[in-house]
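Missing here: one protein chain of the complex. Every other protein chain is in place.
On to chain A.
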Amino acid sequence: MLRTRVVPALAALALVSGCAVGSSSAPTSDAATLGGAVAEATSAVETTRLAARLLRTDRAPATVVDTAIDDSVHVLADASFAISTLVPGGPRGAAWRDEALDAVSEATVAVTRARDWANGVGDGARVRGDLDASAQRLDDLGSELDAAAGR
């Protein structure tokens, strides 16, 4: 009688425990999840680069560029949230997560400065340099994660 109650209870406890500690996954899964977030961040940085180029070459007004960069900031916030809430499956996953978080933070700074520049504050050449460096870093990390995820 006790066994018929204990086993289902333990099973239920195991299930709920899995939910309580958040998502945990193998390295391949870590790489796939982080790769998705890094791809989002890459998209945001590339959009900002394009928008900045359009402003620099006078092909778009500041209102449109400001809106596009603002939207990119929101995308980076979503990417950062996805990365920071991942519970990695091991030390490799943790290292990737830390690297991704750092890269996305760097991207956020670069994109935010680009928005300042679009509104008349800051140095255009420095903004371009920051965005290029951020894009390269995210691209390199994205390639590493895709390879680890088997894509």
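Simple rule for what comes next: a residue touches a chain if its C-beta (ideal position, glycine included) is under 8 Å from a C-beta of that chain, and two chains touch if they have at least 3 such contacts; residues count from 1.
Convention: contacts and distances are computed from a predicted model.
A.B. asks: Out of "Divalent metal cation transporter", "Glutamyl-tRNA(Gln) amidotransferase subunit A", "Na+-transporting NADH:ubiquinone oxidoreductase subunit D" or "Anti-sigma factor antagonist", what name does the UniProt record list for the absent chain?
C.D. replies: Cross-referencing UniProt, the chain left out corresponds to "Divalent metal cation transporter".
A.B. asks: With the missing chain put back, which residues of chain A would touch it? List them for me.
C.D. replies: So the residues of chain A touching the unseen chain are 36, 39-40, 42-43, 46-47, 50-51, 54, 58-64, 66-68, 70-71, 75, 151.
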